[in-house]
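Missing here: one protein chain of the complex. Every other protein chain is in place.
In this document, chain identifiers A, B and C correspond to the written order of the chains, with residue numbering beginning at 1 in each.
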Amino acid sequence: MQIEVLYFAAARERAGTGAEAVTLPEGATLADLIDALTAKHAPLEPLWPHVRLAVDEAFVSDHAAPLKDGATVALIPPVSGG
Amino acid sequence: MQIEVLYFAAARERAGTGAEAVTLPEGATLADLIDALTAKHAPLEPLWPHVRLAVDEAFVSDHAAPLKDGATVALIPPVSGG
Amino acid sequence: MVRLTDDPLDPAAVEARVRAADRGAVLTFVGLVRDHTGPHRVERLEYEAYRPMAVKVFEGIRGEVDARWPGTRIAIHHRLGRLVVGEVAVVIAVSAPHRAETFDACRYAIERMKADVPIFKKEIRGDGSVWVGLGS
Partner (left out) sequence: MVRLTDDPLDPAAVEARVRAADRGAVLTFVGLVRDHTGPHRVERLEYEAYRPMAVKVFEGIRGEVDARWPGTRIAIHHRLGRLVVGEVAVVIAVSAPHRAETFDACRYAIERMKADVPIFKKEIRGDGSVWVGLGS
């Protein structure tokens, strides 16, 4: 299945891109996606403790949640509106 | 001695004036002034429980305080700035 | 930074008085003439004040705010005279390096004003008029 990944702020700088498509096996979870992205972009590694994930524009904290084909997953570093 | 009395809001309407000079014997207190003003303007009577007094632009709650010649005493009905 | 005026108030102008490069937060309270008080329709308000004492008490409040929340700056402008529905009666603007103090200081200033500043408000209602706080 295919996942659209969005990177913001420090995550964007470390991934070197703002968005990319990632192909994962059926049944893959957010944790699997994190592994795949780390393999692809090593500089992301130290950032994970500070990053929240949003699936289709809503925060998801359970990394064991299975992903759906076509989902958009955003890496959300610490927010600081205002 | 002579006291300048200022009336505001409901007190002004009940006294029928915004300001007047009142002559009191030496040693008169705020309580004496209240008696003199009530004698002069009967409609003030029901207002006293709602009125605070200011002497020379500062609230004074002790009605036994003696007045000084030339003092300005203001009748301050309930305030409602804002 | 304290002003009593018979002219219309401009919240932006009051806010501008407390802005500065070292301040990250400005909180501006605007009190407006409401079209009702409880069940009563309000047509307009008439404000009067014991002007010199009102300024003195407002300045005292500014001093209290300075002492309790160092680094804040506060401006208070109050309108007097006849106001119709929707007009601005008071603007209180507070700036500070951070937001928490602006909330605490602004709230404090309003509560102190409501308690002690000799400003008086008459509501002209559809069914008569009352001095607010007195009910008659």
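The rule is simple: a residue touches a chain if its C-beta (ideal position, glycine included) is under 8 Å from a C-beta of that chain, and two chains touch if they have at least 3 such contacts.
All values reported here derive from a predicted model rather than from experimental measurement.
Enquirer: Looking at the whole complex, which visible chains does the left-out chain touch?
Expert: Result: the unshown chain touches A, C.
Enquirer: Tell me which residue among A:1, A:22, A:36 or A:54 touches the hidden chain in the full complex.
Expert: Of all options in A:1, A:22, A:36 or A:54, contact with the hidden chain holds for A:54.
Enquirer: Looking at C:7, C:35 or C:59, which residue reaches the missing chain?
Expert: That would be C:35, which touches the missing chain.
Enquirer: May I ask you to list the residues on chain A that touch the chain which is not drawn?
Expert: Its contact residues with the unshown chain are 6, 8-10, 47, 50, 54, 57-59, 74, 76-82.
Enquirer: Considering the whole complex rather than only what is displayed, give the residues of chain C touching the chain that is not shown.
Expert: The missing chain touches chain C at positions 11-12, 15, 19, 21-36, 85-86, 97, 99, 102-103, 106-107, 110.
Criterion: only the chains that are shown with their structure count from here on.
Enquirer: CA centre of chain B versus CA centre of chain C: separation in Å?
Expert: Chain B and chain C have C-alpha centres separated by 26 Å.
Enquirer: Identify all positions of chain A at which a residue touches two or more other chains, and write them in rising order.
Expert: There are none in chain A.
Enquirer: Could you tell me which residues belong to chain C and also touch two or more other chains?
Expert: Residues: none.
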